[in-house]
Structure formats: structure tokens, C-alpha cells
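Let me give you the structure first, and then I'll get to my questions.
The complex appears here without one of its protein chains, the remainder shown in place.
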């Protein structure tokens, strides 16, 4: 199993964490980011505010690689925001790492953003024509310019006015000299939750960050809501209302950590329920159920529990692959060197295997896993996918393949099965998936399933895919 | 959950890998070591032979950190041995990393060793009195001296004579200018298997290394056997016979990768069986079964399958902890920061939980996990251990705590339960454990269970614990 | 001799290098910066243009540390500018390293600046009030904003309009998608020369950069001149005229490399002439002449030649002090550990020594050198300074001490002599210094000697020293 395998999943682009009013702000942000590390492993950064001074540090790599104790000590102050980032190819430089920090007329400003603005390219062009200069290709810098240029009298008004012209998906944190602002886009595409720790307010992309630092979960930030946290405490304002809420379904399917709760549902439990519903929709006679580690384990357990077929550990993932790992040459891969996943021969040999995966993107990985299981002696391989076929790309902060690379965009389920080499292949239906998310009225639910249906909750502009702000 | 948690398990000290007769020897060794990374994360090294030249490279850190493509390219030759090492405190320097390499009268020699020699201190002293100089505190250098000093006419005889005076546990690889020798101690305390890849012979501590490179498993190396691999192929000689075979049971319980087969048994399957037997011996009424990741997952699945209680993912392990991670201060830990493990509130809240762990060493970690589960709302926590109480230390290459730190050495099961704070606590019986390893005649089995019984298969010398060769 | 010694000189803040129209643009810039390394050792950077793409890399450290072959290879394109920087305390971060690069309405822009703008703080404030955001504390970013905001139709006009509002000292390089602009401030405070290499034009702070790459010197850039270099070749425009030219005298005294020619004079020759004039003004009976290495060697040779007293190497400078050097503790320094300079006992023992230094800033270093010479057995030490007493700070890009730290600002020559412990002390007169620069009409010369006289060639604003843009 080779390198493609590592990238044949969609990637979440970011996780954010913020805290206001705690003397260990930077340290707690470090641990919060560490809990959110699965949302982005390319770069990490923290900005803090100490009186009228802003300190910040960011770098390429894991949280544990970017920061050391000496660096953390320089990040003084009792408010902080942090960011982890997965980057698409091209502009993965430390300049684009976040939080972005700027000086402006009100003092200092740090911004951390999870999501993607769909009209950033257009606004960027307009700002340049008006004389603005840009140091990054990030859409976050566009928002910073808008905020600084707003003539309105308060930072909150500056931000609300700026968000009124941007479109797309965002969970946004802004730290100024005296307050922390947290905004979620009007559709609620990206998650963000509010918690409390020893009197200080904390915000994070996922609740697992709260558990890690021992903070108490209060509630999710509402779509279109701005939280203002300052020395007087917490206030909430609504800056926009959308006719439709649209939380990204892939947060449940793949991105989020199993122990996180998003908008009220525990991720592991949702996945396990998807596995159970998958078993009801697409049962099969078999000897063992195995899941592709790690994101499909919950669904596999659910499938096993529903069917009574034993759940086994039939695929092992090597957890020591790091960024500096030397990938085997094409030649060695063809000779059989497989690094990331290994099939357990004693488990699958002579067995009829149900293989659970959470999604299929290009199909190359699934094909290799099926081949690996057959090489290890599986007599039958029944592939069950715990989500519907992915047929459309995403414009909301996910690093998706081009649409033509999505196997389900161009092939029928039968053709996909043939390409992958499974004995049978079934996907969870859209209705069942939504039911796992608690949906009862299918005509009026609060999820974005554009990647399955092509029905995007916001406008998408023609040239978005082409430009994506890469200069 | 804090730093102690990371160390409150016994640690395997080493993994070895060797290959003879393949033009990609160093590269394949790199991937083999990577598959064995769980056996030692402190240092890694590879030595190769190219004609009469020996190349080697070793360093502190993971395989992926120690080697890069430039380094791998310098490791020319068609034979190689490699080593990964976990070190106890004190002498964890790169000088002690392996393979050790020496020049001697026959040319070059590289040695890689998994295990521990129980009379190394005595032999070391004798050699010094005879005028030998030592560069490391490793017992492996003792063997190198013995080999070089043997007057016998062949390398094989030199090695056999040397092994006749050492005692203890070892899986040993020796690479000379023209052959690869692989030896397992007469009791077979440490595992080692033989395989084949494209005509070349390979040896490794565990079979998962074979699966990773696509090699075919042939058989396990026998206790007391020496394999000689050279340009004429493979020969086997027996250099010793022990009255009793004594494979380390902890290889099955904790150390080995679930996908490895050791001496004929698949590790995951053995662990699952231990979980089933544990359920039979110590059933309990409960709502969910959860395992301590990652080594106890197999047993937890077995326990759930046997009892019909649903298996859930109730504890999440953060996989991004690296060596450079900043541990939280005592103060922050007390305030609730927990890094390595998180309990999933939605899974355990209001539930009666069966918690499966593979072993208890000092009990500190178990205590914290139980507390964490209660904090997350578990109404009852029933701790079930899939092995017997650990009452004695190990002298065979495992980094064990001092005996007085072993909670089961000084406390009864009732006292341990109280310390840990579980509602109930039960251990798997020794008989059931052995039965999971396929033992039928309990008076005559082939396992070392000294850590449960104090019956060591070899002599142990008074001053071993005190000296351990640390100068 | 301890750490103070390393900093008890004024520091040049920058060197710039640019080239347009050569396929090895980045590589030649690397070697050009390396020749200018003495002008700044804290950070280095290069930006190149390749069609409509700009590549850049900068980092902390020496040119040889910041760049490696892989990095140089990414800097494609046939035009480049580079920068080396010495930084004052506080804002010495990589974000402030140059060239600064921006996107703006005309495409890309990179800026490299040697000097200091005296009204940057005021303009920065005005821009912020107008809605600009700033990523650095560099006055260079102020100029970038001004350029982008100018509504005039060409880049040249944008730049000229922007320079019309800034005041102070600058040698400025701006690289856009299709041209290289080089500007020297109207007073010509900082040097910049024009050369040619294989058909391409090159500009550099000092001519030693031309010699290093084998380029031919054409002429110095004129004060108030803008050079426009593009595919059509070289054009010159005058954007300002100053009533008075004012080249920094310290370029000759201390900053520049002895092999550079600045505005027509060779630096070593000027220094040697200063030494000769110093001998004429302040002769003394002595046995040896020694110079403080390295900047005072030329003057010492001149003094020796004029007086006939033998020139000797009586002080040795250790050239291996790097940035990572561990400074001796106060305790060890007091016990006698001296690192940077050593006196040669055999040379000075029993001798009357004339010690030549180029300048005295705080006097601490001179005091230590005199003490060191006496410890080594010198019977008399006559200190001769090859420039006048420094009585005022500099606002033009030099890292000067606060005025109260300048020993000559508060003490008479007699008091300084006493503090330093020399037997006699004499400074070169201002007239003699100017004569060494070729000045004949002292009322109308083209040098800035504000640090000796307090007569600054431009306005200085009250709050400049206080703010210096450090946020």
C-alpha cells in the first residue's frame, strides 16, 4: 500500500482554538491544538495578547514540533488563539500558516480561520485595485483588510460589516488587544463550540479540545452568531440568519475525532449508528467484519453488532509514519512493500470478509485494500461504505480532488465494484445517513450534503476552482 | 492523564531485522525496522556489508527520523542488519545504539541484539582484567570481545563458543564480511522468525516485518538454533538445547503487533481469546465494554463477543504525542489537562462500564483511567485484566520497574481494587492465560511466566539488578 | 575581553544587491550578498521574478546559513534582489527580514532597503487611520503601502510620488514583475553603486560585491537618482535634488570593506590616509604601532608608515566567534577569560605602544584593550583615534547607542583618557578627516558628519528615537 493511500481521503484544512482570561493562555492553547491535531498536520501557530503587545509563533509541522518550552514562554498574556492547518499543494509556506497577525488602527489583530470563502478572489482583486498590498494568498488576509478599512466605530461592527460581504464557510477567531471574537458562518458549515475553564471562556473546532484541557462544554456556537469575550465576560450577537443550516456531513463521516460531540451528537455514536443502518440496508453472509483504520472502526463495530458477525482487527495501521518518512520506490511497491496498512493473515485467511470503509474518493486505496485482503487469503470481500457515493467537490475548506477524479462522479456502483475488485459493494443511502444524524424531515434538515448531491448551500463562482487565490 | 501514563507499561527493549543477498538490503531493512518500530522508539540503526567494507548509520529517534534518502544511499551492499531500541534511563546515548560495529581479525562485524544477558557484568569485568577496553555499557560489546578473542578457526565456531558462556535472553544477529548469523537463546525467550523475499533470506523479531516488505514467512528460529546465511544459502546448526522452552508471555500480552504471528499463534487472536476466557472467568452485568487503547482492544472485543455486551470506543488515544511534546506541568495536570487518553462522555455517561486492560504495573494509570471514566459519568467501572497479576521483575530485556513498585507484589487484589477505585477488579488466571496460548499440559509448557510466578528459566545473579552494566 | 566588546561599535544595518537580466540571478545575488555580509549578519533574503511569479526566501543568520542549494534552485527567474541585515534589539524576527514581498494591483513587488526613514512613524500612523494593516514594524512596509496606494499610472511614478513624502536615508531596491528600480536618497546618505555583468545590470551597496562576482563597476548611483532597469536596458531619472550631499562618513571610518570604493575613493586608502594625517597631527615617541583588528589596521599601517615606527601585529582577533558561541560568565571574565582579542606578549612586552582605533563609542572596549596591553607588559600605551570624537547619535540606519552612552558626549578628551587608562589620547581632527575624503572646501563638503557635530542633514522628529516603530 503506497503513498497514494495516504492522500486518498479528503482532508480537513484547519482547527481553531481560543481562550480569554486565563494566565496559562498559551499553554492551554498548545494542548487544545494538540487535541485538534487530526484537523491539520502541516502547520501550527499561536498568538497571544499581553496588554498592548501581541506575541505570536507559527511554523511548519505538528504542534509538538513547532513549539518548545522556550517558545511557549515567550507567548505571554492571558488571551490566545491558535490554529492547525492542513494545506493543499502549492502555497504551503509558513507565511500562509495561521494565526495571521497585523497591526492596524485599533492596535493588534490576530485571525484564525477554518473554512473557505467562496468570493475571496473577487474581494481580493477589488482591494488591490484600491491600493491594498497582500503578503499571503490566504483568504483570511482579505478579511483583515476589510476589518481595518471599515469606518465603523467598534471592532465588533468592523467585523460584522466585513462578514456581510464575504460568502462561504468559516469558523473564525479574532483576537484584538482587549477581546476575543468567535464567529460561525450563517449556514454553520464548519463546527465550533464554546466552553469554560476555571472562569475563562474557551472556543474550539471540536469538543475533544475541551476534554483534553479539562474544560466544561457549554454549547455550540450558533450559525450566524458572534461571541464577544472580553474582561466583562461573554456576549452574543447574531450577525446573520440563513434560511437553511448546513453543517458539513463529512465532519461526522470522517474528519472529527470519535470522542467529539458536534452540534449535540457524539461522533463515534453517529458512526456506529451508520454502521448499524448499513447492516440493515445491505446485509451479507460473512465470517468477519473488519474496518479500515482508524475512521471506519466505529461503523464496523456497529455493522458487526447489528449482524452478529464477529468484529475483528483484520487491518493494522502503522502509526509511526511521519512527515520525514521515505516512501518506497515504485519498484519496491510493485514488489510488495506496503507500509501504512497490513492485513492480518490469520484473521482473514479462508474467511468471507465484510470490509467497512467510511467513503470512497478515487477508489485507488479501496482497490489496494481488497487486493491485500485477497492476498492474505480472504475468500470473499464485501465492501460496505458507511456514506453515500461522493459525486461532487467541496468549496468549503476541504481539500478535495477535482471532480473528474471522484470515481462515483463517472462510474456506476457496479463499475466501481468491478474497478475495486470486491465481490459486492454497497453504499449507505442518503436517507439512512441523515437518519443517523437524527434527521426526521428529509426535506428540511440542517446538513450540507453537497458532495453527495451537488446542492451547495451558498453561491459558487465560476472561477473559484481555477483561482483559489494562488498567485 | 499525564506523563506517568506513558511509562506505566513495561517496555520492550529492541527489535532486529536482517537480510542477506538482496541489492536493496538497506532499503528493505529500513521498511522492516519501520514495521518493528513499536519494539523501540529511542534509537535506530542499520549496518550493511559491501565487499570488505562495512557501512553503518545509527541515531536517536524513530526510523523515519534517523534515516533520510541520502543516508540510505550510503548504505551500499547486499546484506544488512538493523535494530530499533527502547532504552531504560541512564545510558540512552547514541554510542549504545545498535548495530554495534567493530573491526577485528576477520574483517568487520556488526551486532544487533534483542534481549539481556544475565551474566554480562561478570564477563565484562573479566575481560577488563584481561586488558580489554570498552566503548559502551552494552552487553552486546561483551559478546563482540568474546567472538574476537576465540581462537577457533571459523566465525561460526567463534560465535558458538562465545554464546556458550553467556546466559540470558537473546535474539542475536551478526553480520560479517560474508555471512549473516541469527541466533536465538536456548530458552527461546525472545522471538525471531525466518522468511524469504525474492530469493534472499530475511530474519526479524516479528512476522509483521515480513508482511510489510512482502516477504514470505518460512518458520520461527528455534531456541538454541544458529542460522548461517551466506552466498551458498541457508544452513542451520543447533548450538544449545534447553530442558525447557520459555517464550516471554508478555510478547502476546502487550509487546507484539496484533498482526504478527509468534511461534505459530496470531497475536490478535491470542489476545481476543484471553478476553473471551476473561469473560468466562469473571463475567459482570454491564452496559458497555471498552478497552484501553491500543494493546487491550483485542481482548475487549473478545470480552464483548463472549458476553454480548456491546463493545464501544470509550477511550481515545491521541496519536500525535511525539518525543518533542511538552508535558503539562504538575499544576496543569492537577487542574485537569489530560493528553494521552480521553474518555468519551457520550459513550460512558450513565453506563456500567467493563474496562479491559492487558496488565497492571504500578496501578497509577489504571487509577487515573477509572477516575476519568467516573468523571465522564460512568456509574460503575469493572476493571478486568487479561493477564495474571505481575509480581516479579524481568531480567530478559524488558524495562521493568523495581519489584517494590509492582502493585501486585505488595497488595492483594482487594487492596489494588481499592487503590484503583474500581467497583470490581479481576485478573485472568494463569491457567486461562496459558490455555489462550494453546497450552494443555500446565506442568510442561513452553512459556516464561516469571513475572507472574518468580520462576525464572535461567540463573539470575545477585548483583544483576544493581549493576546492569551502568558505569 | 568580553561580550560588550562585540557590541561596542556602531552597526551598519543593511546591505542590498540587485541584478536584472541574468539567468543565474539568484546565484549571483547569493554571492553578492556574501560579499556584503559585513553589513549585516542577522538575516538574509533573496526575491526573484520569473514571469509573473515571485519567489523568495529569507531567514535568520548568515547568507551561508540561510540558503542551501535546494533553496537557491527554487529561486528561479532572471531578476533578483537580496538583502542582509543587522538588527537592533527587539524586532529581530524573520518577519522583519528583507526583501519584503507583496502582491498589489500591478502584480508582485519586493523591496530591499538600507537606511532609515525619519518620518516613517508618522506616515505609518496616518496609513493605519486610513485602514491599512501592517505585518511588520519595518519602515519599508510603509513605502510599500504608499506605492500601492498611489493612483498614478506607472510604477516609476508610484515610487517617485511615495519617496516625495518620506524623509531620511535610503538605498532602495524594488523588484516588480518586469523591472528593477534602484533609488538613493536625495542626500546620498547611504552608498549604492551600479555595475554590469555579462550584459546584465547589477546594483549593490558596495563595489566589493561587484569584484566578488566579477562584475564591472560603472558608477555610483547619484543622490536623488532613480535607476530603472528592464528588458529595454537602463534609464536614469532624478526624483529629487538636495541642496547638500551628505554621504555617511562612518562608511569610510568603519562600515565598508577595505576593498570597496565609495563615491570614488577606496576605503583602505582613505583609512590609511587618515592614519597618516593622525600621525602628523598627533605624533608620539614609541616602539611599535598596533591597530585594533580589523577595521583599524589600515589606519595603523598609515600611522606607522608616516612615523617610521614599526607596525606590528600586537592584537589577534579570533575569527571563529559565531552566533552560537557561549559567552563566558561574568565570573570567568573577571578571572581573565578573554575571547575576541588577545594581546601578543612578545610584541608589546617592555614596549611603548601606539594603539590605533577607528573610533570610541562608549569607551569600555578601549579601556579593556589598554588594560590588556599593560597586562602583556606594554610600558606605555598611546591611544590614537583615526576620527573625531563621536558626540551625537545617528538616525539614518545605524544602530547607535543612546546619546548619554557616548563617552565623548559627556566627557572631555582628558576625562576619556583617564577613564580608558591610556598614557595619552588624541583624536583626528574633523578637518583632517575630511581632507582624507578629498575635501578641500570645508564649508561645502558632501559628507554627513552629524555624529561628530550634531548637524543632521535632514529634519529629525521629536518622537523618532522613542518610537522607532517598535510596537
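We call the chains A, B and C, going by the order they appear; numbering starts again at 1 in every chain.
The rule we apply is simple: a residue touches a chain if its C-beta (ideal position, glycine included) is under 8 Å from a C-beta of that chain, and two chains touch if they have at least 3 such contacts.
The structure presented is a predicted model; accordingly, all values stated were derived computationally and were not measured.
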Partners of the unshown chain among those that are drawn | B, C
Specify the residue from the set C:130, C:196, C:269 or C:426 that touches the hidden chain.
-> C:269
For the full complex, which residue in C:59, C:258 or C:377 touches the chain that was left out?
-> C:258
Where C:94, C:344, C:439 or C:460 are the choices, the one touching the absent chain is C:344
Touching the absent chain in the whole complex: find that residue among C:50, C:177 or C:211.
-> C:211
Can you name the residues of subunit C that touch the chain not displayed here?
-> 24, 27-28, 30-31, 34-35, 37-38, 41, 62-65, 67-69, 72, 198, 208, 211-215, 257-259, 261, 266, 268-269, 272, 297-298, 301, 305, 310-313, 316, 318-322, 324-326, 328-329, 332, 335-339, 342-347
Of the residues in subunit B, which ones touch the absent chain?
-> 53, 101-105, 108-109, 128-129, 131-135, 137, 144-145, 148-151, 471
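Please note the rule applied: only the chains that are shown with their structure count from here on.
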Work out which chains are contact partners of both subunit A and subunit B.
-> none
Comparing centres built from CA atoms, which chain ends up most distant from subunit B?
-> C
Starting from the mean Cα coordinates of subunit A and subunit C, work out the distance between those two points in Å.
-> 50
Touching two or more other chains in subunit B are residues none
